[in-house]
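Only one protein chain is missing from this complex, and each of the others stays in its spot.
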Amino acid sequence: MNWKVGFIVCAVAACVVPFVSPNYMLTVIIEALIFGLFAMSLDLLVGYTRLYSFGHVAAYGLGAYTSALLLLHFNLPLPVTIVLAVAISTAIATPIAWVCTRTHGVSFAMLTLAFAQLGYAMIYRFKDFTGGSDGLTGIPRPEGPFGLDFFQSKIGYFYMVLFCLLGSFLLCRALVNSPFGTVLSGIRENEAKTAALGYNTRAYKRVIVILAYAFGSLAGALYAPFAGFASPELFFWLISGTVLIMVIVGGSGTLIGPIIGGVFFLMLENQLSEVTDLWPLIFGSVFIAFVMLAPQGIWGILTARFKKPAVLPQGGADGETTSAPS
Amino acid sequence: MPLLECRGLTRRFGALVAVDSVDMTVEPGEIRAVIGPNGAGKSTLFNVITGVLAASDGEAFFMDQNITGLPVEQVVQKGISRTFQLTHLFPELTARENVRISAQARQPGRWTMLGGAQVLQESTTQADQALERLHLSRFADVPANMLSHGDQRLLEIAMAVSQAPKLLMLDEPTQGLSIEETDRAVTILRDMLSDGDLTVVLVEHDMEVVFKLAHRITVLHQGRVIADDTPDKVKESNEVQQAYLGGFE
Partner (left out) sequence: MDFVGFLLTQCLNAFSQAAVLFFIACGLTLIFGIMRIINFAHGSLFMLGAYVGYSTVAATGSFWLALIVAPIVVGAVGIAFEKVFLSRLYARGDGGAYLMVTFGLAVIMGEMIRVIWGPHPHGVATPDILRGVVFLLDQPFPKYRLFLIALGVIAAISVWQFLERTRAGLLIRAVSQNAEMVQALGTDVQLVRTCVFGFGCAMAALGGVLAAPMVTAFLGMSASVIIDAFVIVIIGGMGSFLGSIIGSVLVAYVQVFGAYYFPNMALAIMYLLMLVILVVRPGGLLGKEE
């Protein structure tokens, strides 16, 4: 149960952060954790099912706008709103998942992109409701339920985000290690064979797309009340590409890698864009280098030394001789 | 009650009739070989029965249930497991994981999303048994793409066997194997079938393999059944000699 020890150590270490970090850094750290959660949700698709979504920003934008609108119009307690926002976003994601999983490969990537763009267009179409290009501002963080109000302070919000991130990580980890997750790895490796073994692969893909949207929308629903505004930028297609970069650079198919990728990316961007305006140039190059030379990502590199390479046993206990693999 | 019954099963590709009103009955416990020269429609027949291809005409019944036109995954759920002519595996996963995914497909808990340790445990046990039956236990933790071609073919059979199918369909199990590998595969297969718990339909090219394994042989020629008899009778049949054995080595 090695990973449990690691998990608890990391969780405890994270809890200390607000006491050692300067106040202005805490804002960046909270945003970074939210983005880490967002990147992790994409990993469910990219790393575990090899479904390349180029429109995952739709989940983020959907969560952000739903929570923003709920808060502005109904003023329900923040935690209740976030749960509601995720539920509504998931409901909206269901037909999207149904359409997208009719295709695969590049078509899937482009269809998800189209849905994200459709969301972007809708923000402008219904501008009386969404605020159009001005976005929505002045989003409150109402207290409750039971008089809870710790999230109205920045430190309190940090803990709420941390709780959501760690909780989602545990849920996703259980998911990918469950029988369901086993089937996903089959789809990733060879979808036709998985179907031939008796699985309705399209149904499995539908479910994982919906779940990825759910976790992605949680990230969005956490972001809007923290920033206090929601703008169409939250639906901008380049973010889909950026978050894909975080997943790959962090290490796809590991959950923890994309979190690291997302957190570090945002912190680095924040630090570096102050000293150099060539930041996109640097991160574009780093990204290409990772795809070309280290597709296993940062987490893959870090853990490589602990993994025993697989060896083919020669000769065997049952005394047979086998030919060497060609 | 026959296990599998094909009635007038037909598949056309444009003007070409690849499978031409095939009637075939397989009884429980039988080892049935389907043979025929290249292009005789053997693999097409397999694909039509298992739902990979749609039938143009005719019907297939499995345990008196009409399975014509069912999607692939539902055919499997009825109890028919198969292998492919070209090996289909999960290359990056270990041999055990390959078989485990297969074994899990027929478990009620296959949709379990959280936990499900018991489902995993059970399918792992089934996987280990299937690996054992095909003499692959020592490769359990090796990624499938590192296995030799011969072992990959056996692994695919192990995947099918792990589903405890009522009917096992093997599409050219010795395809692409060397003579030594073929001998070894046949020994292992005969060993596996000697338990008598499996009903098998196999397509095979190699006549020696067929005569060593099959109880009964169906001969296809240009999509039609030209003989359906015991191996000895098929060997003697003139029509078969002309259509097939005459032109074969």
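Observations on the structure shown:
For reference, chains read A and B in written order, and residue numbers begin at 1 within each chain.
Here is the rule we use: a residue touches a chain if its C-beta (ideal position, glycine included) is under 8 Å from a C-beta of that chain, and two chains touch if they have at least 3 such contacts.
Every value quoted in this text rests on a predicted model; they were computed, and no experiment measured them.
Contacts of the undrawn chain with the visible chains, over the full complex, involve A. Check A:L165, A:L244 or A:I298 against the missing chain and you find that the one touching it is A:L244.
The omitted chain makes contact with just one of the residues A:Y65, A:Y120 or A:F229: A:Y120.
Of the listed residues A:A64, A:V86, A:A109 or A:L184, the one in contact with the hidden chain in the full complex is A:A109. Looking at subunit A, the residues touching the absent chain are 46, 50, 52, 54, 99, 102-107, 109-111, 113-115, 117-118, 120-122, 124-125, 237-238, 241, 244-245, 248, 278, 280-281, 283-285, 287-288, 291-292, 295.
Convention: only the chains that are shown with their structure count from here on.
Centroids of subunit A and subunit B (each the mean of its C-alpha atoms) stand 42 Å apart. If you check the complex, the residues on subunit A that touch subunit B are 171, 174-175, 178-183, 185-186, 189-190, 192-201, 310-313, 316-318, 320, 322-326. If you check the complex, the residues on subunit B that touch subunit A are 50, 52, 71-74, 76-77, 81-82, 84, 88-94, 97, 100-102, 104-107, 109-116, 119-120, 123, 135, 137-139, 141-143, 146-151, 159, 163, 178, 180-181, 184.
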